[in-house]
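What you see is the complex with one protein chain gone and the rest in place.
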Amino acid sequence: MGEVKEVSVGDIGSRAAEADPELKAETMALNVGPSHPSTHGVLRLMMQLDGDSIKECEPVIGYLHRGDEKIAENMTYNQFIPYTDRLDYLAPLSNNVAYALAVEKLANLEVPDRCQAIRVICCELARISSHLLGVGVYGMDAGSWTVFMYTFTEREKLYTLFEELTGARFTTSYTRIGGVARDIPDGWLGRVDSFCKGVVPILNQVDKMLTRNRIFMDRTVDIGVITKEKALSYGMTGPNLRASGVDLDLRKDKPYLGYENYDFEVPIGLNGDCYDRYLMRAEEIKQSVGIIRQVIGSFPEGLYYSEDAKKIFAPPKDKILTSMEELIQNFMLVTEGPQMPKGEVYFEAENPKGALGFYVVSKGGGVPYRLKIRGPSFCNLSILSELLPGHFLTDITVILGSLDFVMGECDR
Amino acid sequence: MNKQTVAYDSKVEGEVIVTRADAVINWIRKNSVWPMPMGLACCAIELMAAGGSRFDISRFGMEVMRFSPRQADCMIVAGTVTYKMAEVVRRIYEQMGDPKWVVAMGACASSGGMYRSYATLQGVDRVVPVDVYVSGCPPRPEALLDAMIKLQEKIKDENSVKNLLTKHPINKIRKDAVS
Amino acid sequence: MAKTKVLERKPLTFSEKTYIPQVASGLAATFVNMFKKSVTLEYPEVRPVIPENYRGVPTLVKDPKGRVKCVSCQLCEFVCPPKAIRIMPSEIDGEESDRAHVEKEPAAFDINMLRCIYCGLCQEVCPEEAIFLQDTFSLSGYTREEMVFGKDKLLKLGGTLPDNHFKWDKKKQAEENSENHH
Amino acid sequence: MSEIEKSELLDRFAYLSERESGDHLAVNCPAEQLIEFCTILRDEFQFDLLLDVTAIDWDVATPRFTGVYHFYSTVKQMYIRVASDCKDNIKPTLPSLVSLYSAADWHERETYDLMGIIYEGHPNLKRILMWDSYPYHPLRKDFPLAGIETPLPAEDVVEQTNLKVSAAPMMGGPFVSSGDGKMSQTEPKAKDESWNEEKGK
Partner (left out) sequence: MSFLDYLIPVFYALAMVGVFMTLCAYSVLAERKVCSLIQRRVGPNRAKIPIVGHIPIIGKILTRLGLFHPAADGLKFLFKEEITPQHVRIGYYYLAPLIALAPALTTMVVLPFGRYIDVSGMVQPIALANIDVGILFILAVSSLGVYGIVLAGWASNSKYPFLGAIRSTAQMISYELAMGLSILPVFLWAASPGSDYGLSLFGVVQSQQGLWLIIWQPISALIFLIAIFAETNRLPFDMAESETDLVGGFHTEYGAFKFGLFFVAEYAHIIMGSALFVLLFLGGWHFLPGVADPWPDGLIGILCSISWFMLKIFFMIFFFIWMRWSMPRFRYDQVMHLGWKILLPLAVANFVFYIFLIAFIDNLNY
């Protein structure tokens, strides 16, 4: 670092050097992670500190690289669905949906309205679940454990809903190519509705503890500012980009799943700082609640899978059991996978963390030739080496918390 | 002759005292298992859930999650251990003081789970000795609680007094062919 | 263009700048919660309510007549993403009159519970409704070996499930009805 | 809109060729002109978001590697896919887009890591997901999913645990799926008796 740098107030080392040239300005290397409470998983930051302020930062990722893309090349399309759960493991349902939509786009397959409505509810519940954790963990990063506990308790209710719908609390594996695994259970919509009623008061409680609290505001306002240009240049998406003032929401811009039929607003931040990103998540939860209400209000009848997709979606179980034709179809579907045409598609869905993209290259048959997953967290994190320098060490917790990343989809 | 041995047998008496001391120490350890949450992936969220209000692992005195390995007793490996991460897991394990236990939470940590791939360690028991394996992907918090109770049962039967002087007997890490 | 809503933020008022109102409201928020009922489920004593169709431990089931339903077609083995299932097919010996059309049964059927991810794909693809994910959700063990469940254990866990289809019986009946069938 | 764009692009740039695509506008662009084209894309056509950089390994075909870029315009709300073949099959190279989009930094590192494509002009082209001394590029088609035995870098840990990267057991069932062709035709590949702990002893 031979260049001459402007001396700022926080630049203790250079100030000392200026006062006394004999005094060497030394920086301290500090390694944060990969197992550290503030890194939300296995992110590692290698930093050069000058006193308490960060001079350089090099994020090291890959500690959770599990080879998802390689695995996808060796699995049928349906077999890969459980793996999509574990990408953004805070919102498995919406990953499932995004993946299914990508493959359906390859197959040029339209799913029935009911299936779409179910998927919209899934996506939005997943968004609520992810943002609840985002807000809660953010509170925890700022030092308030209790906020985390309150939001997590709310998440538990969501888990119960997921469990009824999909059979698992967490790793839902709910969608199939061409439909969903099963229809919604009786009375489930009512329970979703009552959950939606209960989630806003919890947010108000968090509000009371954090939102206007000066301690919290001092820590987050004007910290970790990402400008519009920088956010775009680093390919950020999702709430983090919107907090910087870009109104990119794929649900509005490239509507899928019939999002164009629902009325909702896209919150936009003005400053792009940590506080905006926090407000963003809280607001998005409210919008999601609104969307879910609308879906429930106009829930269509019909099938939850596309019936005509014989080579893609498995036939009904009782037919498999009794009819030879369906039995063979089932066998073919399992052993050879859903038959896809040759081609390549790129599909992005607006996931809680940002745009989750699947680039599917098919040579035909039931196995993708190449499946590239664009994890939004991967892109959102790449800004760290530029964002962190100039901040204090303590700020990394709030900045990392506000970016709300998941290493599962970052490293894949 | 026989009567005398009945009256006093240093060996037997000693054993009794030792087992009593064992029981006391084991009781102490059992009720104060402070976990070191090795939250790596999805299971970490269920680990949080276990610490959350609904499942409340604190009832067992285990909510004192110490991120510093020196203060922890039990490492809960929650998530996929990749080869890149394996050395870190091992180092953290080594920093823990005896007695220490390891719970492999979930399929990935126990055996590699669904990630049979080039990057994933096929079971954390190749790096650190595992005391309890929990099935599930991720296991429900209840399953983790069950596993912790199982761990407590295991702690209850340890020869603690003997191990106080010597090093805590560390289960061997697994070195056989991968599975 | 998207319909947007700009997140507004007001500057802190003077009283808010003194920290005190928000500290007080934070304290109040937590204080109120102190008197609410705890949401904890005291687990080992109180069991959680497991919904129908929960994806728990995969097990093998028998039909109401006590026959092993699995015909070792190995579909589950194939579809299983973590490859946790392992089946050794074997021919059925002897002429069992009630098992017409069934040529195979598993000699060994192991599920490595530490690999299993409870995804339910095996149940979904099974053409015989022989493998079921039960509501048992908690399995843990001290060794890896004890977590590989063999056929007997799986059958014991699975028990008997009511069979809605009586596939074999129907087939047998159909065969008896018309000799041409098959 | 995309039709107009497409013809406009193809007319204006002679080196572009249309690429078969199931969805978005897609063009092939030779590696030499990639930077030039992307600059114009960003500045004139307002594709301000570089969403994804990846590559495909076509295995035995030539050219073997194709770099694929996805851009998005927040102004026009449309995608474009730009594909660019690597000339060399042994040492594939592509120009780096880091000077245009900061997002390319990590993406290119990742593609280098997993696919082995060298991005010329990248300021810090080193592995990102695997560790630095890892010798292979796992997403190439000739690399097995199970992995290849490799030593690990951490000496002290290796000494104590004897740990090394060993091939993951793949033969869970009788079938092992493979990349191309119908899977039912490729089974059964192998049967590994040691996958099961009980049987392994």
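Per-chain numbering from 1; labels A, B, C and D assigned in written order.
Assume a contact is a pair of C-beta atoms (placed from the backbone, for glycine too) under 8 Å apart; a residue touches a chain by one contact, two chains touch by 3 or more.
Remember, it's a predicted structure, so these values are computed and weren't measured experimentally.
Interchain touches from the omitted chain, evaluated on the whole complex, reach A, B, C. Only one residue from A:M149, A:L241 or A:M340 touches the chain missing from this view: A:M149. Taking the complete complex into account, A:F392 is the one of A:F299, A:F331 or A:F392 that touches the chain left out.
Among A:M75, A:I128, A:L210 or A:L388, only A:L210 touches the chain left out of the display.
Residue B:S53 is the one among B:S53, B:S111 or B:S135 that touches the chain missing from this view. Residues 28, 30, 36-38, 52, 139-146, 149-150, 153, 209-210, 213, 215-216, 218-219, 392-397 are the ones on subunit A that touch the missing chain.
Remark: the residues of subunit B touching the chain excluded from display are 25, 27-32, 53, 56, 58-61, 63-64, 66-68, 70-71, 73, 95-99, 160, 164, 168.
Although one chain is not shown, part of subunit C still touches it, namely residues 23, 26-27, 29-31, 33-34, 36-40, 42.
As a convention for this text, only the chains that are shown with their structure count from here on.
Averaging Cα coordinates per chain places subunit C and subunit D 35 Å apart. As a whole-number value, the distance joining the C-alpha centres of subunit A and subunit C reads 26 Å.
Centre-to-centre separation of subunit A and subunit B, using mean CA positions: 32 Å.
Subunit A has residues 62, 65, 67, 70-71, 75-76, 82-83, 150, 153, 156, 171, 247, 253, 335 in contact with two or more other chains. Residue positions 129-131, 138, 143, 145, 170, 172, 175, 187, 195-197 of subunit D are each in touch with at least two other chains. Those residues of subunit A that touch subunit D in the complex are listed here as 61-62, 65, 67, 69-71, 73-76, 105-106, 108, 230, 232-235, 237, 246-248, 253-254, 332, 335-337, 341, 343-348, 355, 357, 359, 361, 363, 365-367, 369-370, 372, 374, 378-379, 381-383, 386, 411-412. Contact residues of subunit B toward subunit A in the complex are 38-42, 44-46, 48-49, 52-54, 67, 79-80, 82, 84-85, 88, 92, 114-120, 137-138, 140.
The touching residues of subunit A, when paired with subunit C in their complex, are 75-76, 78-83, 146, 150, 153, 156, 160, 163-164, 166-168, 171, 173, 181-182, 185, 205, 208-210, 212-215, 217, 221, 243, 247, 249, 252-253, 264-270, 275-276, 279-280, 283, 314, 317-318, 320-322, 327, 330-331, 334-335.
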